[in-house]
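Pasting a structure below so you can have a look.
Complex shown without one protein chain; remaining protein chains in place.
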Amino acid sequence: MKQFKVAILGATGAVGQRFIQLLEGHPWFTIGALCASDRSKGKTYGEAAEWRLPTPLPQVIKDMTVQTCQPEGLEVDFAFSALPGSSAIDVEPAFAAAGIPVVSNASSWRMGEDIPLLIPEVNPDHTQMIEVQKKNRGWKGFIVTNPNCATIGLVPPLKALHDAYGVEKIMVSTMQATSGAGYPGPPIEVIGDNVVPFINGEEDKIETEPQKLLGVWDGEKLKFADMVISAQASRVHVSDGHLEAVSFSLREKPGIEEVIATMESFVGEPQKAGLPFAPAKPVIVTREADRPQPKLDRDAGKGMAITVGRVRECPLFGYKMMVLSHNTVRGAAGAAILNAELLAHQGHL
Amino acid sequence: MKQFKVAILGATGAVGQRFIQLLEGHPWFTIGALCASDRSKGKTYGEAAEWRLPTPLPQVIKDMTVQTCQPEGLEVDFAFSALPGSSAIDVEPAFAAAGIPVVSNASSWRMGEDIPLLIPEVNPDHTQMIEVQKKNRGWKGFIVTNPNCATIGLVPPLKALHDAYGVEKIMVSTMQATSGAGYPGPPIEVIGDNVVPFINGEEDKIETEPQKLLGVWDGEKLKFADMVISAQASRVHVSDGHLEAVSFSLREKPGIEEVIATMESFVGEPQKAGLPFAPAKPVIVTREADRPQPKLDRDAGKGMAITVGRVRECPLFGYKMMVLSHNTVRGAAGAAILNAELLAHQGHL
Amino acid sequence: MKQFKVAILGATGAVGQRFIQLLEGHPWFTIGALCASDRSKGKTYGEAAEWRLPTPLPQVIKDMTVQTCQPEGLEVDFAFSALPGSSAIDVEPAFAAAGIPVVSNASSWRMGEDIPLLIPEVNPDHTQMIEVQKKNRGWKGFIVTNPNCATIGLVPPLKALHDAYGVEKIMVSTMQATSGAGYPGPPIEVIGDNVVPFINGEEDKIETEPQKLLGVWDGEKLKFADMVISAQASRVHVSDGHLEAVSFSLREKPGIEEVIATMESFVGEPQKAGLPFAPAKPVIVTREADRPQPKLDRDAGKGMAITVGRVRECPLFGYKMMVLSHNTVRGAAGAAILNAELLAHQGHL
Partner (left out) sequence: MKQFKVAILGATGAVGQRFIQLLEGHPWFTIGALCASDRSKGKTYGEAAEWRLPTPLPQVIKDMTVQTCQPEGLEVDFAFSALPGSSAIDVEPAFAAAGIPVVSNASSWRMGEDIPLLIPEVNPDHTQMIEVQKKNRGWKGFIVTNPNCATIGLVPPLKALHDAYGVEKIMVSTMQATSGAGYPGPPIEVIGDNVVPFINGEEDKIETEPQKLLGVWDGEKLKFADMVISAQASRVHVSDGHLEAVSFSLREKPGIEEVIATMESFVGEPQKAGLPFAPAKPVIVTREADRPQPKLDRDAGKGMAITVGRVRECPLFGYKMMVLSHNTVRGAAGAAILNAELLAHQGHL
């Protein structure tokens, strides 16, 4: 595989740090530029960032000089964006226009009608939108996004079921980790001995992103999947790993064992192509009575596998289950890296 | 009001300790006997129990001698039962047979067809079953029970809505406190930085007890309410206070403000009668975006009020909300005390 | 006792909220003014403050209009200061100059040579400094301060021992609660699953305040006690309650039982005078092997008693023990209230 030089936009924040950590030793991608806000400009990364991950900051990154988030003069093949939404809205188009593709974790452009919202196991063909996007906007580069950290655990199991039986309704109650709020995140005074039953904007994202991800691209536009989702989102005292209690109805009525077998056997393009960040199985189904648990299951598949458990009958919707995914790996930086791997594999980079 | 002497069955455990704490200074009830397992027999309570509540153990209780759980020779008017289910199944009938009414927090007898499952604000007339129970079983006393700690927060708001509009379907995902597991409860190794998505037997209780509580007593038998409930129960890292994400459908279609007003104005028999443990409002509705929270709202109404928040539209069921109640006060010892107050008020004790 | 009207300076912050909570129903003191920063001016307290205590905010306080921190026009007998050090440095002298005595929890003026640093059980006679202070500074009012939250648990037990045997050396390692950092305090990302072995300025305060508190006032100036203290301060994952591991040497060599008896029998002026906030015993000594613990012992004496445990021999210094006190009651607002009660009792207010 060709080697790529990448920039990290928003390199000093929590997601930016995860990109640096996860890209260490990546077989295809090498960090060629670290971009952050003006107040970090000219500092070394070691000076500009307060490194908070338990693995050591690589020396070569520590010594790199941080640049501002401008495409001019950057010699990179593409950029990962770990920007907050408020910066991404302007910075990402500037990079795309300048011919630097942006693989983004930000929410700003996810629902744009010519912007792929991508999970490689779910909708790898949506990258066909890229050509339309370039043409529409007159960009030399493009933007590709990954979904919200709570959406991303939900959709791969649903994809397997939707293809086989047709998913109609989904009720989901989330118990989300504090790392999802970035750094510094909630004070101990707020989240210690507590649950906060509200995360700003989260329920909307969970209720609308899956229909785009499971939609059909007809070569010109995307037909959203026809399903109704209702979400309640809570923040709990867990460091990493979003757990979701899910009930759902299917057009067909398979037995529980068949539902389990369908999720267990699910593989997508990343598994077939052997992409470096692809877990062997994107969806693991556990039969233990009290799993999945954030502490024990979030690191499955190096944080890239989704663990489903307690698949059983629901007296209202037919089926219920618990779903767990690692919100800062599969749900953020790892999602974008797998997206970039797919794009490289498909020849888009 | 007449004064009553009470026994506490299972006095040394977590719920037993709560009974002792909450009964201190009670205007009607005085502790006359402390009963526990054989290994505590003959010890003072101070020796037998490892007191774990932050308020001091009253000296008079500390010095009382613990007895076994047998009705013979006890000079009390009735008994509170904080027994585990495995003991309650035999001990409670023995007390009832011997003429000592049992006001129980145990689960063993809750679903018995002539045993009242009671929330004083919800179904005070179900105590009419007592006469049938005595006759059926040939007992001089009787057993009255309170529901499971997760059921009890859910039902008073539903009662207000059911009377007004007819509740049909309820989907609930719980986030339950560790104190609900008794002492010692889960190890830090298990629940620290974690959520455990399983509580043995809990979902069944939540799915079946509300229909009994909201059922109609016709003088001879109880007609269960006709509604379908689906529950998913999780244990979170919170000391006290069960939070529940609830979606529900109604036969009629009131607006959100009307739903709120109906819950806010709800009062029951305990409020009308001014029972000592009755909170001024059994259901408090908060309009703040991020409430109710266990840490901030569990002590509302001295732990006896239920706090509802985030009442809003659900795209699937019409309505959704968050519900919080204090699981060891309103959900256990406090529930039984309010039950006993109602029984005293009605002349059953 | 005469009734006093009081102002709370810094009323909206964490310590200010504690003052409001603890003063509810106080037999002598009524809140007459709530003062905060300019951005709260003219709002009701309910609007200006985000109330975070589990007991309800009294309606009468909720409706009071917040004023700025200026003495002009205030009709109060004295003021409690919950100001941060940076404001206290100017605001407190302004009040004192204007004839409004300030009973302060701030650190700014603690070490001033004519400013009493006061624990009523330890050095009630230091209030004699007030006359010197007024004269020196030309103030109609005065400032009295309480010590740092980690100092205050340490000094009453040491006072008992110092009077009896002479304390020479003290080595202390603290494990301090997060509430000591105010609101919002440390993020869960920082303090969750962690200990932070550093609290800015804390070790200096612990190493210097006790010598002033245990010093002798000769009518003109204060002779500091002659002892050497070394402190290491850490922040742990506890909400309230500072625990301290203490080793100390004495000039005399009493046995362990004698040391315990000396601390247990210690009473001071507040106990003799029956001041409202005085705990029955300022120092409680527990003999249980694993106490004191923050969760179980911080509320002793309604948060005003200090609990000492594990008193035993130290191979280096002769004696070691664990000391616990409630940092936001005895260590902050409660400390100031007890100081004010002493001042009222002595006729200084």
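Letters are used for the chains, namely A, B and C, taken in the order the chains are written, and counting of residues starts over at 1 for each.
The working rule: a residue touches a chain if its C-beta (ideal position, glycine included) is under 8 Å from a C-beta of that chain, and two chains touch if they have at least 3 such contacts.
Fair warning: this is a prediction, and the values are worked out from it, not measured in the lab.
Participant: Identify the residue among B:48, B:118 or B:191 that touches the chain left out of the display.
Facilitator: For the chain that is not drawn, the touching residue is B:191.
Participant: Could you tell which one of C:144, C:171, C:260 or C:305 touches the chain left off the display?
Facilitator: C:171
Participant: Which listed residue (C:88, C:236, C:306 or C:349) would be found touching the missing chain in the intact complex?
Facilitator: Per the contact definition at the top, the residue touching the missing chain is C:236.
Participant: Tell me which residue among A:295, A:310 or A:348 touches the hidden chain in the full complex.
Facilitator: The missing chain is touched by A:295.
Participant: Given the full complex, what residues of chain B touch the hidden partner chain?
Facilitator: Touch with the absent chain occurs at residues 52, 178-179, 183-193, 237, 239.
Participant: Footprint of the hidden chain on chain C, which residues?
Facilitator: Looking at chain C, the ones touching the missing chain are residues 169, 171, 173, 175, 192-198, 207, 228-230, 232, 234, 236-239, 243, 245, 247, 289-296, 309-310, 314-317, 320, 322.
Participant: For chain A, which residues reach the chain that was dropped from this view?
Facilitator: The missing chain touches chain A at positions 52, 54-56, 192-193, 295-296, 298-300.
Convention: only the chains that are shown with their structure count from here on.
Participant: Would you kindly tell me how far, in whole Å, the mean C-alpha position of chain C lies from that of chain A?
Facilitator: Inter-chain centre distance comes to 49 Å.
Participant: Centre to centre, by mean C-alpha position, how many angstrom separate chain B and chain C?
Facilitator: Each chain reduced to its C-alpha mean, chain B and chain C end up 40 Å apart.
Participant: By the touch rule stated above, which residues of chain A touch at least two different other chains?
Facilitator: Within chain A, the residues that touch at least two other chains are 192-193, 237, 239.
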